[in-house]
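All protein chains of the complex are present and in place, except for one that has been dropped.
For reference, chains read A, B and C in written order, and residue numbers begin at 1 within each chain.
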Amino acid sequence: MEHPYIPNAVPEVKASMLAATGAADIEEFYADIPESLRLRRPLDLPPPLRGEAELVRHVGGLLDRNTSTRDALSFLGGGCYAHHVPAVCDEVNSRSEFLTAYAGEPYEDHGRFQALWEYQSLMGELLEMDVVNVPVYDGFQATATALRMAARITGRGRVALATPIDPDLRSKLDDYLKGAVTLGGPVDGDDLAAVYIGYPTFLGVVDPRIPSHVEAAHAAGGLAVVGCDPIGLGVLAPPSSFGADIVCGDIQSLGMHPQYGGGHAGFIATRDEERFVEEFPSRLFGLVPTTVDGEYGFGDVAYERTSFARREQGKEWVGTAAALWGITAGVYLALMGPTGMRELGEGLMARCRHLKDLLAGIDGIEIPDAGLPHLKEFVVTFTGRTVAEVNAALRERGIFGGHDLSEDFPHLGRSALYCVTELHTKADLDRLAAELKEVLA
Amino acid sequence: MEHPYIPNAVPEVKASMLAATGAADIEEFYADIPESLRLRRPLDLPPPLRGEAELVRHVGGLLDRNTSTRDALSFLGGGCYAHHVPAVCDEVNSRSEFLTAYAGEPYEDHGRFQALWEYQSLMGELLEMDVVNVPVYDGFQATATALRMAARITGRGRVALATPIDPDLRSKLDDYLKGAVTLGGPVDGDDLAAVYIGYPTFLGVVDPRIPSHVEAAHAAGGLAVVGCDPIGLGVLAPPSSFGADIVCGDIQSLGMHPQYGGGHAGFIATRDEERFVEEFPSRLFGLVPTTVDGEYGFGDVAYERTSFARREQGKEWVGTAAALWGITAGVYLALMGPTGMRELGEGLMARCRHLKDLLAGIDGIEIPDAGLPHLKEFVVTFTGRTVAEVNAALRERGIFGGHDLSEDFPHLGRSALYCVTELHTKADLDRLAAELKEVLA
Amino acid sequence: WDEPLLFELSQPGQRGILPPALEPGLAADAADELPAALRRERPAALPELAQNAVLRHYLRLSQENLGADLNIDIGQGTCTMKYSPKVNDRLVAGHKLAALHPRQDDETAQGVLEILWRLERMLAEISGMDRVSLQPGAGSAAIWTNVAMIRAYHESRGEGHRDQVITTIFSHPSNAACAKTAGYEVITLYPDADGYPDLDALKAAVSDRTAALLITNPEDTGIFNPRIAEFVEAVHAVGGLACYDQANANGVLGITRARDAGFDLCHFNLHKTFSTPHACGGPAAGACGVSAELVPFLPRPTVEFDGERYFLDDDRPESVGKVRPFTGVAPNLVRAYSWIASLGAEGLREVAEIAVLNNNYLMTQMLKIRGISAPYAKGRRRIEQVRYSWEELAEETGVHSEDLGHRAADYGVHYWTSHHPYVVPEPATLEPTESYSKRDLDEYVAIMNAVAEEAYADPETVRTAPHRSSVHLNKEETLDDAGAWAVTWRAYRRKNAER
Partner (left out) sequence: WDEPLLFELSQPGQRGILPPALEPGLAADAADELPAALRRERPAALPELAQNAVLRHYLRLSQENLGADLNIDIGQGTCTMKYSPKVNDRLVAGHKLAALHPRQDDETAQGVLEILWRLERMLAEISGMDRVSLQPGAGSAAIWTNVAMIRAYHESRGEGHRDQVITTIFSHPSNAACAKTAGYEVITLYPDADGYPDLDALKAAVSDRTAALLITNPEDTGIFNPRIAEFVEAVHAVGGLACYDQANANGVLGITRARDAGFDLCHFNLHKTFSTPHACGGPAAGACGVSAELVPFLPRPTVEFDGERYFLDDDRPESVGKVRPFTGVAPNLVRAYSWIASLGAEGLREVAEIAVLNNNYLMTQMLKIRGISAPYAKGRRRIEQVRYSWEELAEETGVHSEDLGHRAADYGVHYWTSHHPYVVPEPATLEPTESYSKRDLDEYVAIMNAVAEEAYADPETVRTAPHRSSVHLNKEETLDDAGAWAVTWRAYRRKNAER
């Protein structure tokens, strides 16, 4: 039976093509593979589901066993967020032309180049920085590379961590920076390549001391690297305004569904100085004149930096990453515009404020940083039951409680990171408070 | 607040445009509407859900209250069918270019014309007929028009019904044919414009007497109008092969989701004779040479027939109908090909056979036409409980039982029309039988 | 793309999709039950293509098409080519609507029933009518439904002798054609010097044979008939019904209502004013609003609410019955509901006002173009559209309106002339709706201006357009020649072979 994905499997076609090549059979093409390496049995795989309907039923049936954040009321965050995804974002990124293109030249793929350059430009406006890269894999990779860039730019080897960071990010940094950059220590000293600042921090705080960390780093001759979730920048000052040299983070919030962690893409932004630009490993698309006056072309800026051009002589390495999410984030920012981003930020802080106030009033709950501003996440400490117990009880009630911090941040006690988004109505927040009150009673 | 759907609501823009028109305010444009006709209060509508996220939650929340045929195991048919819809069908009909185009000329909408002409051609091959129209609204409309066409072609005014038909279709015909065509009576007589034959019948039977009805109609100087669900034509002979003059029906089976009745579109097919073609009220796209040699153009065949061209002098009337479903049915037939249609038909009959055999063995069930061939539907008669009782019990068990015929076909007793599709696995059919056994025990 | 026909791409043996396999225990030969005469002998001569070949073909065809999402689609006047929000498309794509079977028990369809019920109330408020049927498949089907109700109404009162329907030449052809199909004699009113339907002619036409007046307002000219209430009265005076074709309702949402002018019936095209996508010409959706007297005749079933649950009511003895299968084009009804819900009363009024502003702004700019005019009601405003005339240009250059439209296609836009007959000579009908920005309108005018100037400077280029489209001018004569027309590939091949 000819498979719909393999057109030339039709026997007559196969035969005529074989004839054209002069080969007796397909085995002949494999003549260079020694018999000792040949697998002479069929792969041990489940029987195929060739009919599309059967496949849909099988895979769809498995996925249906999941309970999604649309099925439940979720307060999970911690690096992945269920913000609203505008329908136009999904529409654009599901277009065949974007979804199935790859690495064409600026000429046949003008649209892709323009869309990604526009993404860079929109992020540039949000961040008020002149250089933004084509997305890397995720915020982890962006952060790791930003810190390596800082080390290369300064010729120094230590990065101080000014704010609590995601333990998973720490794990990534430990691996990726090994042998090149050490992490920790004071925001001081002539070995200081940079200070890394979370804005907000992993625990959701917009720390008023951030500008002083930046100053301290600069005073020591180091750079300030600020990690941020761009979703807040409608109300939060762009890090460049208080002196950040490199800004990095994840754009998942800007129009990507959570996708069980599949919606991530990382950005790195700097000023437009050659010593910064030359240290990017990733692609940077640039606007360029063409042979036709007034026409906009696009191409790779300073391509010789990259490992594509110079293999191990390039900066770190570059490959396929997360371009489609860059295009999507561009669509998101174009839809939101300046006013949308401001209103969204205000809405996040208002909901966050409301939930903090509600929860602070419940017996058995403390909000450690209640007095500090939070964008959309904050820590909730349970004085009695464990987070696991509370979350299990909430799950029974159709609620996904906050991310359990108890193991990673033992000094916080029985704590969880609660996240609100603009999708939470006041009634949702009130419902959480009411259920928590019952659970903790 | 400027609504995203109304760009020029921006006050400055509004003002500049007003200025260009020389009008003082928008009221001026309404000067011709007498004050007595003006609504001087706001419409009494619910407050708007301007934010897309709020809208999605509201409408999505309402829709989530439905239990779909994916949530339940359904045996409903009777004119609307949950066949498998290939992903490529959905992909093509959700393309902006097709979804939001309308009535452009052959030049800017060449793709639409070609896709619809190809639909006509694909249906033509399935039916082995040379003329197929751009889809009308649904099978009801197609049938009603086919019968009016038969009356106009023959100059006679009565259509005999050779097979049981959907009571809803009968209702449509009673309204639409009133004053033009009478329904009923023998397949004989010099007033006989046509005989109408369901193939299969509304009750699912592929009636072996069909060719003899065709012969009888022809003998009386009338036409044979055959209504059919094209999904079966991979195994069923095309009606043209046994002499049908006009074939009509609904293409919902060919790649349209049920959509609570929103997936219907009607076809009418005839031989390529002027006396037939000239009686179509609907559009017929034709292949046409252009000023460039060898180029295929497309346009309207015999446009002067239509009410677009000649208002009440045209044949019946024509308007926006269901073109996108025609394009989709074309995609479906192109994907299925001759072998797919044959295999599908064989699969339907095999499942139908299996279920008939299973149910026939259950106490309390009789299959009235068990001995006749059925494509995908057949009548099940309950000797004890009512269909309503059986269906309520099945619903409790996550099954949608067959469509209740008790009221519309009282002579069949407590009967229901059960439908299988290629989506039913053997296990599904066995499950129905097991549950029915319990329910009827 | 220079995309061949599907049939030319066929490669025997290839498969686009495979149906589910027959499991053991199912009879592979069940089709052998069929009597020989009803068993297909030779497979259908469908093309054979791998899945990506089918996809590529249709994607390329899609790119050879414009669509409201892609261009400044203001040239299909009377069609109300407004933005169809993508979010509404996505709302109806999920299985909670797509996989809903219309014969399901009402208990399992409460969500969609509630939406239909709410949509009916919204449209009743917008039209001022008492009840609204959502069953018709589109505008012309709604006109048919209204005509059917009119017929049933008169018959129920023993006035089946009323055999005339009056309409106007600027009302959609389906008004005349549906009335004719229902057995009525059609009387058509032409415009007076101001472009309004002639009231005197109406008064002369009405009689005890009058079943109804079917009329649009504003008509396709965009001119609102200020004496519309008098038209209604004149018909009522003789016992006829007044039926309002509100396909062109976009300029009057929240401004004026059908019932307030005395109409007994009206209809909306939900794919026009209420934003559901035009889909290459459907599926669309129509809605028929009626006053209390006509309610018994509404198509069945209606959607009812008993305070706890929603249900379909099929027990309506005076109903005209079914005008289409089941309860209507549900996905478009949900889209229309979503669109109204996203705008509310204030938003709908803004839609109307901006549509009218856009139209009058566009008219101001268009009339600066050489050779164009806006016949009738000189110096007066228009509502939501304008029927322009290129008569002067045609006389001076020999280039016709149709040619200009073809040439505009070379610039990525187009327009529609008008329905026949061309009462306005060399017509072009533009309707900008509320969806297009000032920038868009200015761009469209610039293109039209360029094309018009070209008609004066180089008429041949315009007459032989399109030049940059996927295809060139058709040799139209083939389409009206029964010996040559080719509605299908099989007919084309046969006729070609016979030549």
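The working rule: a contact is a pair of C-beta atoms (placed from the backbone, for glycine too) under 8 Å apart; a residue touches a chain by one contact, two chains touch by 3 or more.
In this text, all values refer to a predicted model and were calculated from it rather than measured experimentally.
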Visible chains in contact with the missing one: A, B, C
Selected residue (touches chain absent from view) among A:Ala23, A:Ala219 or A:Ala434: A:Ala23
Only one of C:Asp69, C:Asp106 or C:Asp260 touches the unshown chain, namely C:Asp69
Given A:Arg70, A:His218 or A:Arg431, the one touching the chain that is not displayed: A:Arg70
Tell me which stretches of subunit C touch the chain missing from the display. 1, 9, 11, 14, 50-53, 55-56, 59-60, 63, 69-71, 83, 85-86, 94, 412, 435, 437-440
Would you write out the residues of subunit B that touch the absent chain, in ascending order? 1-7, 10-13, 50-54, 86-88, 90-91, 96
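Going forward, only the chains that are shown with their structure count from here on.
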What are the two chains with the most C-beta pairs touching? B-C
Subunit A-subunit C separation of Cα centroids, rounded to whole Å: 45
Centroid from C-alpha atoms only, then distance subunit B to subunit C, rounded to Å. What do you get? 18
Each of the following residues of subunit A touches two or more other chains, namely 4, 52-53, 86-87, 91, 96
I need the residues of subunit C touching at least two other chains; which ones are they? 14-20, 51, 55, 59, 85, 87, 89
